[in-house]
Structure formats: structure tokens, C-alpha cells
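Every protein chain except one is present and positioned as in the full complex.
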Amino acid sequence: MSSLFNGGISVSLFGESHGKGIGVILDNLPAGEEIDLEKIGEFMARRAPKKDGTSTMRNEKDIPEILSGLYNGKTTGTPLCSVIMNSDQHSSDYGNISHIARPAHADYTGYLRYNGANDPRGGGHFSGRITAPLVFAGAVCAQILEHRGITTGAHIVSVRDVKEPRFDPMNITAEQLEAIKKRVFPTFSEEAEAAMREIINDARMAQDSVGGVIECAAVGFPAGIGSPMMDGLENIIARLVFAIPAVKGIEFGNGFECAELFGSENNDDFILDGDTIKTATNNHGGILGGISSGMPIIFRAAFKPTPSISRPQNSVDFKELTTEELIIKGRHDPCVVPRAVPCVEAAMNIALVSALMEHPNI
Amino acid sequence: MSSLFNGGISVSLFGESHGKGIGVILDNLPAGEEIDLEKIGEFMARRAPKKDGTSTMRNEKDIPEILSGLYNGKTTGTPLCSVIMNSDQHSSDYGNISHIARPAHADYTGYLRYNGANDPRGGGHFSGRITAPLVFAGAVCAQILEHRGITTGAHIVSVRDVKEPRFDPMNITAEQLEAIKKRVFPTFSEEAEAAMREIINDARMAQDSVGGVIECAAVGFPAGIGSPMMDGLENIIARLVFAIPAVKGIEFGNGFECAELFGSENNDDFILDGDTIKTATNNHGGILGGISSGMPIIFRAAFKPTPSISRPQNSVDFKELTTEELIIKGRHDPCVVPRAVPCVEAAMNIALVSALMEHPNI
Amino acid sequence: MSSLFNGGISVSLFGESHGKGIGVILDNLPAGEEIDLEKIGEFMARRAPKKDGTSTMRNEKDIPEILSGLYNGKTTGTPLCSVIMNSDQHSSDYGNISHIARPAHADYTGYLRYNGANDPRGGGHFSGRITAPLVFAGAVCAQILEHRGITTGAHIVSVRDVKEPRFDPMNITAEQLEAIKKRVFPTFSEEAEAAMREIINDARMAQDSVGGVIECAAVGFPAGIGSPMMDGLENIIARLVFAIPAVKGIEFGNGFECAELFGSENNDDFILDGDTIKTATNNHGGILGGISSGMPIIFRAAFKPTPSISRPQNSVDFKELTTEELIIKGRHDPCVVPRAVPCVEAAMNIALVSALMEHPNI
Partner (left out) sequence: MSSLFNGGISVSLFGESHGKGIGVILDNLPAGEEIDLEKIGEFMARRAPKKDGTSTMRNEKDIPEILSGLYNGKTTGTPLCSVIMNSDQHSSDYGNISHIARPAHADYTGYLRYNGANDPRGGGHFSGRITAPLVFAGAVCAQILEHRGITTGAHIVSVRDVKEPRFDPMNITAEQLEAIKKRVFPTFSEEAEAAMREIINDARMAQDSVGGVIECAAVGFPAGIGSPMMDGLENIIARLVFAIPAVKGIEFGNGFECAELFGSENNDDFILDGDTIKTATNNHGGILGGISSGMPIIFRAAFKPTPSISRPQNSVDFKELTTEELIIKGRHDPCVVPRAVPCVEAAMNIALVSALMEHPNI
């Protein structure tokens, strides 16, 4: 569903997994921002399926065509529409439309919500495929942030019980964030990559899937941006992150850990670094009262295991009201986490640009 | 900042801690809903400070006056405005306006955001006091939900390292939820209450504070309500919950735990209970694809320790750019969690009514 | 109903004619704007009933109390709420609630819209009285405009068939606009005033009422502000002006006359005045493509005659479905136009500030 953030940019996503095309309109973008299409392509390639066993073999070329809002390589300030045509649809994998609800999918809830009129093929509008235009939007916003000296990035901090260290919340650098984007499997260490790949592969071999956690950060974001109450940075970021299918939780700074601390442990003292105000620690994750503090912005999002698994599951035909055994065919990622990394970054980028647009002189 | 949820109700909160008054406008409410003012008072009393050492001694009577939108005891359908006048302000506790940033507060970020023009007394618009009209709004929405057979409720699942069991996600009942509202300290067990009170009291004696986690649930909410992408139930709930000061994380269903599971463990099989479709487990927390499944809706929110602690802290005068020792005077809750329970319920109630208004015939 | 303009300020009006109070929340205002309360009072006094026979004798003191958003005489940037308590309600004038629809009023349509739950006393939320907080909002915005060298003003150009000349669209001055605000009956010429007063008085003596047209202008508004399509200046102004009860038409620049011209007559040539770009004529009324041209902004709004007239009317009891003779008692303006002048200015002021907020550095 389309969304307008008060005073910020608006993002209208559209499309169904097996329809003609998917895309996005971005509105209220600043005018005159140079957009490098090659960089957009690189950003989107990070979400594309890999041939390394971690993701579906569906061959999505996903070349976005920009229909409006870009002129002479710069944003016009009027609505920017980007479309990705669906080519490799393999509808036959889905055969006759089934009314057997796939567990942990939105088949049943979507059917109720739209009185059975929604497009059910491949999850329709609920498909993870709709994250492609979200990532496009995030790639555009990444460049707008870059023009202002702001860098964002994300990495996998866990797949099932395999973890790698979190960002150092005080000392994240733009270089670190850029470096990780170059890695096919976005972890810092190769050890973590190897262990995570192993557990993903094991899940795949066991006709199963596995979840994980992604951590995202922004550096260079100016202090004093955001708003209190319902339009704070945390509110906007959370609203966008929960638009990514499979997200079940989000936490900022030290997150749920703060609930186990004393105030004297959790409070971040303010300090001076020359004439710059900083905090001595960064438990708050760069946001206080919905507004940026100038410290790195940090959050983590929890992803559930891919709902589509090949092993037989018990379910219900919601039209016939019968219990059925369900065998899901088709191609599915055994773990969505690696490909979700640019999605999470996209959510961060959109939120930050939206908040900046309330202060357009920045 | 005021907020409109697409197709739902709008909630406009206003006020500063030490200004003349605080309040809220609720718009797009259904017309003709009976509102029991006594119940509103009971709901708000759960947020009021207690004289049991867990909260500030500030004597807030907080009697909301409804100026519009209610006629003959029923909602009119036109905007409902409720005002709470600030009487017991004790401005002198704050003395001369300080520009020494209180750690973990929004003094510094708010000053930047509003070019120093915001009301700094007692945190101004950033104060936890603005949750009083939020709770009022939630109390109104609770009755609208009640008319439709929907019950919400919340309890404390942890204070620092003291925990009590979570809700049984399959078997929560309206009776359970109502019972816990009657308890001054909203836990299920008296053992948990005793242990939590002890750690809160210890923190208070140590001039310190402590955080915790609140769990909230809804039962009786019909399946098929909500929307995909950015206007899903999780998105709206998260946006509202992060409007409560001190919240740093939110998770739905089994939340961050899902990231450690295999799909075969995490997926909730669909089953039939007579003609009713249910799930065999409720890891998804009652929401799939942003839309309700008919199962209990469940989320948890993490609260940081109260930022205001009496012991000396290091900070910075953000106007003079000097380092300063800060001594916070005045009355402050050593733990916001007990009083935050109705705030969290309020966020749930507002989100659910907002989503229902897209289907007004329910 | 509350309203948010994309990227601009939000205005949430509330209240019913005979409820406890009415008011408004203004959100997204710029921070740090000095607000002179005496000037607010003067602006609102222009809407107050006069004792000269042109308006109702209802004694509305209408002293707005600002509950939030103002600190040390300046806007804080957080929501500004203003409340006017209803004191002089004379509910007995309305006696038992009638279900006989007053012609040209919203009694019947409001009853249907709200399933009979709306407050019908004195028109409830549909009452012209709700323009008091609208005028308050406009008075705040007038000062924000004044700080940027922008002046708005309005005058009566016709009452029934009595007309006075329109503004000279090329040569309106701030002084002219200010001068007219000082007149109790806002026309330029005393001759027009005398003739209009006479026809209003005649209508009153005949237990009748009369309509008219108000013209509004802004000078000093910078070029390049606004947006194309649905969020243009004309769109926003029109949306606000139609919120004033009794408005049935709006036209910008030469308005409906342009439909009778050739392009060669209607097009405004661009010219240079030193280094400033102007137009040689101002048929376009200062707005091209939804965006300001730097020329004076001009529009006119048509007001129908006051619906409430004392003479017997034929109508229907919409609850009993019977035809009835209706006698309207109580106090009513024989012509709303004089008191509507500041309402129209308020709509202009709110729209202009809202559009400016998309370019906050102005």
C-alpha cells in the first residue's frame, strides 16, 4: 500500500509476483540530484538471486526502467516512477490456484482481506518480489544520502545460532560499510560466512529453511533530524522495515538488552570531541526522542525462516474447509537473510531521506 | 506530531510537560459508540503515579475533559478532543533553564531540531507526560474494541533479569487479560511482582533506575483485517509503540527467537477447529502479511531504564560547549515499566481500531 | 475533519456549536516564530459578531487559550493547540432536538452521515462557529507570513447585486490590505458599505438573508512556491476555502471570465522590471501550474445567503418522514459575508504557510 510520511517523501509500491510488472513511485524527492544508474544496478544486484545455493534459481533480471522523474541524469523533483517487467514467471509451477494455505504465508489472510479477489499466484502483492522496487527506491535514496556525506550499510549478524560480532556502535566507518557491500555474502568475517553458508546449505538439503538477524547502520547523518512522537526516526524506520516480508522484530541501539540494564549502565554520557558533541557510548543507537544525535544510527531486524519449505506440511483448504497435506513446489530461498540485507538498507535509506526532506537545506 | 493512518483514525497529540495543558484529538472514530467515562478513568488511573515507591510522587490528577466529539454519552463521529490541564507543575524543580543535556533524554536533539525554541521544561513535548493523552485515546479505543468482542491487555514480562512467563500464545483469554488490569503491579504472579518490586526498590535506593519488557495481546480480533506492505498491523503498531518514550525494540509473535529456528519449527500449521480456521501454534503472533489471522495478536516492547537518575553524571552544556557534572533533581520513576503497561495497551488499541475502520461494517 | 497537507502544516479543527469547547491543533509550524497575542485577538475580533445589525447578537467572547506549542512568546515547533470554551450557549433556543431539516443546512446530511449520533444542537460540528478556530489558525499564520514580508487581505466585492470594484490585480499594496482590516465593514469605499448595509438590513427586516462575494489577495509571496497537480496552491486554497460553511464557488485571477476570452487576451506577457520578472497583466492571479509567479495572488469566493431565516419554510421531519412547516428561532446573521472576510483570509494564510513549509529556508 502506498505511504506518505508527513513532510517527507512518499513511496508507492505496486505489483504482484506473477503480474505484468512491479515498481514504485517516489515523490517529493529533492530536485537536481545526480543519479548514477550503474550504481543503482549494483545495489539491486545485491538483492538478486545468487547461484551459490543460498537462494532460489529463479532468473530475475530485474532491470528497472525509469519512466519519469529523471532528466539529464538528475532527479526532476516531480514523481520518479520505476518499473520492472516480470518476464521469468513460471506460472505453471503454481498450477491450478490452490486454496490450501501455505503456513507462515499470507495466502489465507490475504484471501480474507480482499474477499478472494487478490492475485494469489506466487503470493501476489505479498511476495518478497515486491522488495525489488523497494530496493530500487533505497538505491536512489542511497545516492541522495551520499551527496550529503551520509553512508549506510548492513551485515548479517546471525543465521540460526551462528553469530558474528555486531558493529562497534562508536566506531563504525563509511569504509567498513562500503567494504561489506562488495561481499557476495554480507558478513565481515569469512569465518562467519562459512559457518552461515553451511547451516543454510544443511537446511536446504533437509528441505528446510532458516532465519537470521541483520544489523544496519548509518554514519555521517547530521544531528537534529527527525521528530518526536509518531514521526520519529525509529517510528519511520520501523514502519518501513516491517514492510519487508518475514521481519518479526526490530531493535535500536542496544535494543532488548537495555531492558536488562540499570540507568547508570545504559545512559550514554555526553562528551566533547573538540567542538563536536558526542556521547561516550552509543547504547541509544543514534536516536533520542525520535531525533538523530549525530552518533551512528543502528538497528537490527529479525527475519523468520523462509516459510516455503519443500517437506510436506499440514494445512487447510480455506475455501473447502478441509484439512490437507501441502507440498510446496517451485524454487525458494532456504534463507532470505543474505538477499534481505539490501532491503534493510533500503528501508533505512528511505527513512533517512524522508526525514531530511523536512529540513531541505541540508 | 500528529498522524494519520491511511484509511484509519487519526491521532493528534499535543502539549508540553509544564505547559498549560496536554491532550489529543481523535478523528475518524466510528459514530454512535457508547463511551463509559468511569472506565476511561480506571484505564488512566493505571498509568497514574503510585505511592508504592515504584514511581514519582508527582501528584497528577490528570482528569481529562472531553471538549467535543461526545454527545449523550456516545461518539458523534466528528473529532473528539480531550484536554488535561497541567496543575501540579513544580516548575521550580527545574530552576533556571539548563542547557546541560541529560543523558538518554532528548534535551540536546530537541534543541537542535527546533533551533532552541522548544519548551525545555521537564522535557517539554518529549516528556513521558504526553503519554497521558495517548492512554486516554487508548481507553476510548478499548471500548470501541469491547463493543466488537475484542479484548486487549498487557503484563510485565521482565524487569532487568527478573522474568515471568510470557502469555501462552495459543490460549490467552479475555478473562486473563481483564484480571491483570485489576492488579496494581501488572504481572500474573505475585512472586514475579515481589521480585520485580525488589529490584526496582534497590535501584531507587541506589539512585539508579532499571528497564524491562512489556508483553501485549489482543483476543477476539477478527481475521482478515490489516493491509500489506507499509500499512500492515505490525507497521502501525510499531509506529505507535515507538511513540512511547523509552521504547527501544518491538517484536511480534516469537520475535527475535524466530531468527534461530528452522522453517519446520517456526511455521504454524493451519488446522480446523470445527469450521474455524486456526493455526496449531502461534509463532506468527496473529499477523501474516500485515493482516490478522484470527489468532491472538502478541507483541513485546523493550523499555530502557528511566534516563533520569539522581546520581551525578557527566555531560555537556550544548550552548556553551563545556563539559559539566549534572545532578538531576526532581521526582522520577525508578522504573517506567509498570506505568507503561497501559501505554502499550493504548498503542495496540489505537492500531486495532484504526485497522478496523478500513472495514467499518465490522 | 483534520487534514494534513503533503509536506506542509496540518490543521485539526474540533468542536461543536453547543459543546464544551472548540479549537484547533496546528502542527509542523516553523519553530521560533514570535506570536503577538494582541494581534491574534484583533484578527479574531474581525470575525466576532457586531452590534450593528449585520450579525447575530450572540455574545461570543471567544478568547482562545493556547495550551501548547508556544513558549516565551514563540512557536516551539511542536503542536500548537488553542481552545475556545463555549460559554454563551443558549441551548434553550434550540429546545427539544428537532428532526425537521433546516433547508440549506447539514442537519439531514449530517444525520445520515453519522447514523444520528452527531451533536445536532446549533448545527454541531457543521456550525459556522467552527470557523473561530480556523480564524485563530489563520491569525497565527498571518504573523508567520508577516515575518517573511508577505501580507494578505480581503474585502467584500458584492452583496447581492451591490458591487464594489475588485482589487487592481497589478497594483495591490500591503498598505491597502492593512487599511481594509481596520474597517468594521470591510469594503474599500464607504459608498459600497452604505449600500451593502442597506440591503443586509432590508433582508433582516424582511426575515430574510442575503449572499455575497469576497475577494482575497496576497502580496510579497515569493515566486516558485507550490506544486503541480493535486497539491498546487489553487488546490490547497480551494480545499480550505470550501471548509468555510456557505461557500459555493471559488475562482482565481480573472476566474470564470477567462472562459470568455481568447488566448491573446488572457495570456499574461512576461516582462522585466529591472532584474525582476513580472507579468504585464495578472489574469492568472499569481499562480501558474500550481506554483506562485511572484505576482499578487488573487481569488474570489461566493457565499450563499445565510440558510437560517426567520420566515416559515417547508421541510421534512427526517425521522418521522412527515412534511412540516419550520420556524427557525434564535439569532442569525442576515448576511455571513462581513464576518466571513477574516475566514477567507485565514484559509489563504494557512495555505500559504503550508506551501512555504516545503521550502523552510524561506
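Should a chain be cited, it is by its letter among A, B and C, assigned in written order, with residues numbered from 1 in that chain.
The rule we apply is simple: a residue touches a chain if its C-beta (ideal position, glycine included) is under 8 Å from a C-beta of that chain, and two chains touch if they have at least 3 such contacts.
None of the values given here were measured: they were computed from a predicted structure.
Q: Any idea which of C:Asn28, C:Thr279 or C:Asn349 touches the chain not displayed?
A: Touching the chain that is not displayed is residue C:Thr279.
Q: One chain is left out of this view; which of C:Ala101, C:Ala117 or C:Ile297 touches it in the full complex?
A: C:Ala101
Q: So which bits of chain A touch the chain we can't see?
A: Given the touch definition above, chain A has residues 1-2, 4, 10, 12-16, 19-23, 25, 27-28, 31-32, 65-69, 71, 74-81, 83, 85, 113-119, 124-125 touching the missing chain.
Q: Mind pulling the chain C residues that touch the left-out chain?
A: That gives, for chain C, the contact residues 1-3, 6, 11, 13, 101, 103-106, 108-110, 112-113, 125-126, 130, 158, 160-161, 203, 206, 208-213, 223-232, 234-236, 238-240, 242-243, 245, 247-256, 258-272, 275, 277, 279-280, 283-285, 287-293, 302-309, 311, 313-316, 318, 321-323.
We adopt the following convention: only the chains that are shown with their structure count from here on.
Q: So, what's the distance in Å between the C-alpha centres of chain C and chain B?
A: One centre to the other, that is 39 Å.
Q: Would you pick out the residues of chain A that each touch at least 2 other chains?
A: In chain A, the residues touching two or more other chains are 6, 228.
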